[in-house]
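Below you'll find the structure I mean.
And then subunit A:
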Amino acid sequence: MAGIAREPGFLMTTLEKGVNWARTNSMWPASFGLACCAIEMMGTGAAHNDLARFGMEVFRASPRQADLMIVAGRVSQKMAPVLRQVYDQMAEPKWVISMGACASTGGMFNNYALVQGVDEVVPVDMYVPGCPPGPQSLMHGILTLQQEIMAGNIRRSTGVL
Partner candidate 1 sequence: MTWISDLLGPFKGFAVTMRQVGKPRVTRKYPQEKRVKPPRFHGRHVLNRYEDGMEKCIGCELCAGVCPANCIYVRGADNPPDNPVSPGERYGFVYEINMLRCIYCAMCVEACPTEAITMTHLFEMSVTSKEDAIYTKDELLVDPDGTPNHPQAESPLIDVKELRLGDGWMRATSSAGRAEYEGVVAWTPQARNPDLPVEAGQSAESTGGDDG
Partner candidate 2 sequence: MPDTVSININGVAHDVEAGQRLIVAAESVGEVIPRFCHHDKLEPVGKCRMCLVEVEGPRGKVLMPSCTLLVSDGMVVDTESAVVKKAQEGVLEFLLINHPLDCPICDKGGECPLQDQTMQWGPGESRFVEAKRNFEKPIPVSDVVLLDRERCVLCDRCVRAADDIAGDPLLTFIDRGNHVQIQTFPNEPFSSYFSGNTVQLCPVGALTSVDYRFKARPWDLGHTRSVSFVDTVHSSVDAQTSRGKLVRVYGIENDRVNEGWLSDKDRFIFSAVHSPDRVTAPLVRGDDGFEEASWSDAMALVASRLGGYLGGEVGAIGGANNTNEEAYTLAKFMRSVVGSSNLDAQLGDGLNPHLAATVTPRATIDDLDRAATIFVWGPDLKETLPVLYLRVRKAVRNGATLVVASPAGTGLDAIAAHVVRYRAGSGSDVLRKFASGDKGYEGAREALDAGPVVGLVGRSSLAEDPMMAEAAAGVVRSLPDSKLLTLLTRANIYGALDMGLAPNLLPGRVSTADDEHAEMLEDAWGHLPRGTGRSTTQMLEDLASGAMRAMVLVGADPVRDCPDPGLAQRALEAAEFVVAFDAFVTDSSIHADVILPAAVWGEVSGTATNLEGRVQEVNASVRPAGQARSLNAALDDIAHLMGVDLRAAKVADVTREIAAVAPAYAGITPDHLTFESDGDGVIVPLEGEQPLKFIPVEVSVPVVTSRLTLHFPDALYDDGVWNRNAPTIAGLARQAEARLHPRDASMLPVHEGDIVSIEERFVMPVTLDDTVPVGSIVVPRNVVGTKGLTASTSVKVEAVEGGA
């Protein structure tokens, strides 16, 4: 499969476009609200911004039903294994958005208690700057992620399409 993905023929590109279209428009986030960013994430799902427009209003409580993990908030060292387990339990294909300064780099909490960037624990596809990023910032991240997926720029390293 990896070979096909690298040298796509006509049929497979068309199929892949279709698959990507389907994936981008039904991306269900796993709720991983850890701190203040989570409030903005909830706001993004609510009426004023309405993530349902992009087919992703269903924040799933179970990682097994989710495609996208939005890490919203600072990740403490103690939370890191939990976060990794949730990520491992998600079914492929799956994507991770690191929302806000703390999740992306540790932000102003450059100390022993916090993971200095969630990409130390899970692979991150999209970083959304902000402290916290407003709903529109987060949506910009989501839309950019969708664009990237549609363009085929993001594939899972496991090789599973």
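Regarding selection, all candidates are chains of the complex that A comes from, given by their letters.
Just so we're on the same page, a contact is a pair of C-beta atoms (placed from the backbone, for glycine too) under 8 Å apart; a residue touches a chain by one contact, two chains touch by 3 or more; residues count from 1.
Nothing here was measured: the structure is a model prediction, and the numbers come from that model.
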{"item": "In-complex contact of subunit A, chosen from 1 or 2", "value": "1"}
{"item": "Contact footprint of candidate 1 on subunit A as seen in their complex", "value": "47-50, 53, 101, 104-108, 110, 117, 119, 125-131, 133-137, 139-141, 143-145, 148, 153-154"}
